[in-house]
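Structure in structure tokens, see below.
Every protein chain but one is kept in place in this view of the complex.
Per-chain residue numbering starts at 1, and chain names A, B and C are given in the order in which the chains are listed.
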Amino acid sequence: MAIVLGPNHYGKAEIHLVRVYRDTARHEIRDVLVSTSLRGDFDAAHVRGDQADVLPTDSQKNAVFAYAKEHGVGEIEDFALALGRYFTGIESVTAARIEVDEGGWQRIGDHDHAFVRSGRESRTTTVTVQAGGAHVVSGVKELTVMKSSGSQFRGFRRDRYTTLEEADDRILATALTARWRHLDGDTAPGLVDWSARHAAIRSMLLDAFAATHSRALQHTLWSMGRAVLDAQPDLAEIRLTAPNLHHFVVDLEPFGLDNPGEVFHAADRPYGLIDATVQRDDAPPGPSWSA
Amino acid sequence: MAIVLGPNHYGKAEIHLVRVYRDTARHEIRDVLVSTSLRGDFDAAHVRGDQADVLPTDSQKNAVFAYAKEHGVGEIEDFALALGRYFTGIESVTAARIEVDEGGWQRIGDHDHAFVRSGRESRTTTVTVQAGGAHVVSGVKELTVMKSSGSQFRGFRRDRYTTLEEADDRILATALTARWRHLDGDTAPGLVDWSARHAAIRSMLLDAFAATHSRALQHTLWSMGRAVLDAQPDLAEIRLTAPNLHHFVVDLEPFGLDNPGEVFHAADRPYGLIDATVQRDDAPPGPSWSA
Amino acid sequence: MAIVLGPNHYGKAEIHLVRVYRDTARHEIRDVLVSTSLRGDFDAAHVRGDQADVLPTDSQKNAVFAYAKEHGVGEIEDFALALGRYFTGIESVTAARIEVDEGGWQRIGDHDHAFVRSGRESRTTTVTVQAGGAHVVSGVKELTVMKSSGSQFRGFRRDRYTTLEEADDRILATALTARWRHLDGDTAPGLVDWSARHAAIRSMLLDAFAATHSRALQHTLWSMGRAVLDAQPDLAEIRLTAPNLHHFVVDLEPFGLDNPGEVFHAADRPYGLIDATVQRDDAPPGPSWSA
Partner (left out) sequence: MAIVLGPNHYGKAEIHLVRVYRDTARHEIRDVLVSTSLRGDFDAAHVRGDQADVLPTDSQKNAVFAYAKEHGVGEIEDFALALGRYFTGIESVTAARIEVDEGGWQRIGDHDHAFVRSGRESRTTTVTVQAGGAHVVSGVKELTVMKSSGSQFRGFRRDRYTTLEEADDRILATALTARWRHLDGDTAPGLVDWSARHAAIRSMLLDAFAATHSRALQHTLWSMGRAVLDAQPDLAEIRLTAPNLHHFVVDLEPFGLDNPGEVFHAADRPYGLIDATVQRDDAPPGPSWSA
């Protein structure tokens, strides 16, 4: 019944890096938040306090900045793969997980070097490099969508605490986090067009959200995930995490007004929270690194 | 040397209202955060605990929802004016301040009732109705912009704590809050095209930010404010509040790499904070309601 | 009808400074967030881009760190006074406002140099140094309190949007921000025992909140402010800003349960917001620096 060190990892979180490409007068910018995390045999560091196997998180941060210069931050997936492979080349490191969140900017008019922040969502990747190869997950965070009609919730199970009335036509809104795992992620830079794939998937998610006559948020999420996997043979799975951002019809009767789905109170908390994965039944498993 | 009640006000803050227009199959939505605040003779409520003159904040919230049905949330300035005028019609209320923040949504493709959240910034208004009339301030919050060149900071004053080096070419970035006061705000609904004016001013702010070769953030703010007042005769003033979001060039020399303005660390805190008002020298004063 | 520069100021915000006193083995620590802001004749900096009169915000940050070494961060009021006086000694600077938020730490057991963060609230000061002298405001931020009884809200004004029922016994909760202005603030270090005064006022605020049978949050705020001014002759005024953090009785009747004030839903938004100043009627005015 010995006391031992269990699963552990460490790294540098939320390195906020801006990369400017200024090779011509027409600049490009990339704005990313990078987090690194390493696994390995770090028993001595914990138990005896011997840091001989520990690459400082400060060095990890430096590597991120240096790689942004040497390799560029072209596609966040390629950038993360390069970093993950570098870190797993360090003695004592057996696995590395690199997370990148990219924020969007668009050019002001057609100006060469002035930009305005676009969108609220971020494009994300989580790359895990471990024995056996690399796993690449791409995604989108806080993609906030709303339907003002075409959403119902009926025929649900009732227990003794159920007072909810059935809804034929309600607002459905969520701030979606989606993460899709690529089957062809263990690759060299430039072989996958990550941006094109991201744009296609984001577009499919939006279209499926809009087109589905929703019988529940679960139903919508399935439709979204199904549409993506149908169209993208190189994906193993897609995970959708979606708060149900409740919009309550305000009772205006006391003021002599009817309210047929026109005036809503958008509540903060509590909120429903739905998490669903749509997957190919024969897909190889993802990384063994459990959060 | 009596102890007395000084300035006071009260209201309901951050009423999150979504208004759906569904008169045709093609819905429109408005998403606003409304705060109300009332002034008046509320001595008894404070000193004796007598609430006879106090309209509950709950009633203020109800009025916001009811007005959204009765009058619609067409233009946030008109909506706020209507509410402010209603509240100042209540006995004991001498002034009302209504603040509205509107978040942007855009249609998914050309779908009739599905929308995706756009932008990070919000469109704002603060309307004050008091003896003598109404004052309307419109604005934008968190308009985040960046220039990757065309910004310098030189020739500044030095004291014994100055170590900053002069910069010929740096990143300039800010998350701008701008508030402009209208000369023609005390008006009836529909007489001012608030949206068109807002779009024009937002566009001018962006263009001036992009076009100005910046000698300091102060210099850029002046250029932005000046451009707006030049083009918009119906404004009394514009106030610009701008954090200087520092981007530091990362020293890559230890790794044998040069870094001519390509790799930056975007820092969180501390940040510079610049606040400047550009105004017409003969404009009438704004509301007497001090924050 | 010329376009001119109006009110303006600039500085460095949210400098997070930790000062360790290690003169003996028994360390002391102070953890503060400092913001500086300067006013002066900065027309040239804005209009012509000439920075000759502008002390960089970077230098202001350096001064804060250097003063923490040279003068220590003994009492935040004294620290802010020293900084404000230094900055107004700079040519071109006519006024300085220094804000400090201090977070609390307590010793772990009786350990010499290990501490645990205490409390959620912060102790604050805002010092303004300008022609005519210095003004010192001290305060507390986010002092969160709740009464589970002894609070009512009755006899209020009703309009056509009023549906609120009178409450004889409700929860009253707020996250109080209080700011008191000292009459004797323009002083040298060590002459006022700021900490003792702060502790006394904080204690009075809590006691008055607890002891007052509340007829409204306004009534409670008056009682709190009145108690403080009664006991503290050296204060000109106290301003209390208090969100009314609504706790709604949950309707458990559908489940065959009564709920006589036992189970509440603590809502986030909207919230009431009450702002009241209690003052001496003959107190000299505060700083002319309007926010």
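Just so it is clear, a residue touches a chain if its C-beta (ideal position, glycine included) is under 8 Å from a C-beta of that chain, and two chains touch if they have at least 3 such contacts.
Model, not experiment: these values are computed from the prediction.
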| item | value |
| --- | --- |
| Contact partner of the left-out chain, one of A:G119, A:P243 or A:P287 | A:P243 |
| Residue, one of C:D41, C:D193, C:D207 or C:D281, that touches the chain absent here | C:D207 |
| Interface residues of chain C (partner: the chain not displayed) | 15-22, 27, 29, 31, 62, 65-66, 68-70, 105, 108-109, 111-121, 143-150, 171, 206-207, 209-211, 247, 250, 252, 254-255, 257, 259-268 |
| Interface with the unshown chain - residue positions in chain B | 160-161, 163, 254-255, 268-269 |
| Hidden partner chain, residues of chain A it touches | 1-16, 35, 37, 42, 45-63, 66, 90-92, 153-159, 161-164, 214-216, 218-219, 221-222, 226, 229-230, 237, 239, 243-244, 269-282, 290-291 |
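Everything that follows uses one rule, which is that only the chains that are shown with their structure count from here on.
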| item | value |
| --- | --- |
| Between chain A and its twin chain B, rotation from the CA superposition, multiple of 5 degrees | 180 |
| Chain A and chain B: spacing of chain centres that average the CA atoms, whole Å | 31 |
| Chain centre separation in whole Å, for chain C relative to chain A (CA means) | 38 |
| Per-residue multi-chain contacts in chain A, two or more chains | 254-255, 268 |
